[in-house]
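The other protein chains are all here in position, but one chain of the complex has been omitted.
Now for chain A:
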Amino acid sequence: MKILVCMKQVPDMESKFRINDQGSWYDESDLAWRMNEYDEYSVEQAILLKEQVGEGDLTVLSIGPKRIQETMKKALAMGCDRGVHVNDVKVHEKDPFEIASIIAEFAKDKNFDMIFTGMQSQDRGSGQVGVLVAEMLNLPCITTIVDFAFDNGTVNAKRELEGGVKAKVSAQAPVLVTCQLGLNSPRYPTLPNIMKAKKKELAVVEVGDLLTVESRLETPKISLPEKKSGGLILEGEVGDLVEQLVTLLKERTTVFA
């Protein structure tokens, strides 16, 4: 069984973001980088599937500059067999259509039996890439899955809807699924597996070799949101903070009434 999982490296969302000099994106210096949270679930599900069928080849693909190899190594240490790093220092300027085209161009003649992506990325959150890849490759696509079972070529998945309701959906492989938070429990790479991952193949492909389309979205302007809230910010010693909050709760709420 041939499996592809698409993974993105994103900044830690607890970072303090600043705007770059051109005002076109966030300043990438001083950020800590990690695996997109949604992709942790898709990497895990891909590995679980390979373990279930007992054979196969699992490729993790990621697009970005050299620093993404660190995160790719994590995916390899979790259990992917090989990595394909699509080298692109300007990945942040690509729109979802271009990103999907790059992935589809890579995948089109490889006959993957299953493709896993996250339902969205934590930084841009377009939620488009997985669906676009499936449409470009003419594959059935099930988005936002919180449950996945594979039985003899049939995918039985549950899509998560608003309010926690689920839609039960099935399709015949090859299928692309986009993974939602909570789908499984992503494993932590063990030290021996981290060592083993160092020997796994990590091929580098230049983005120019796979990109055949033009962007459809205008170079964005990016800004910090104006602070709208008139909310109070309390800082200081814990003891003082407790007193201040209790006073506020007495004045402004009826919870002690």
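The working rule: a residue touches a chain if its C-beta (ideal position, glycine included) is under 8 Å from a C-beta of that chain, and two chains touch if they have at least 3 such contacts; residues count from 1.
Here is the rule we go by: contacts and distances are computed from a predicted model.
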| item | value |
| --- | --- |
| From "Electron transfer flavoprotein alpha subunit apoprotein", "Quinol oxidase subunit 1", "Twin-arginine translocation pathway signal" or "NitT/TauT family transport system ATP-binding protein", the hidden chain's UniProt protein name | "Electron transfer flavoprotein alpha subunit apoprotein" |
| Touch residues of chain A, complete complex, unshown partner | 11, 13-14, 16-17, 19, 26, 95-97, 119-120, 122-128, 131-132, 135-136, 139-144, 158-171, 181-182, 185, 215-218, 220-225, 227-229, 231-235, 238-239, 241-243, 245-246, 248-249, 252-255 |
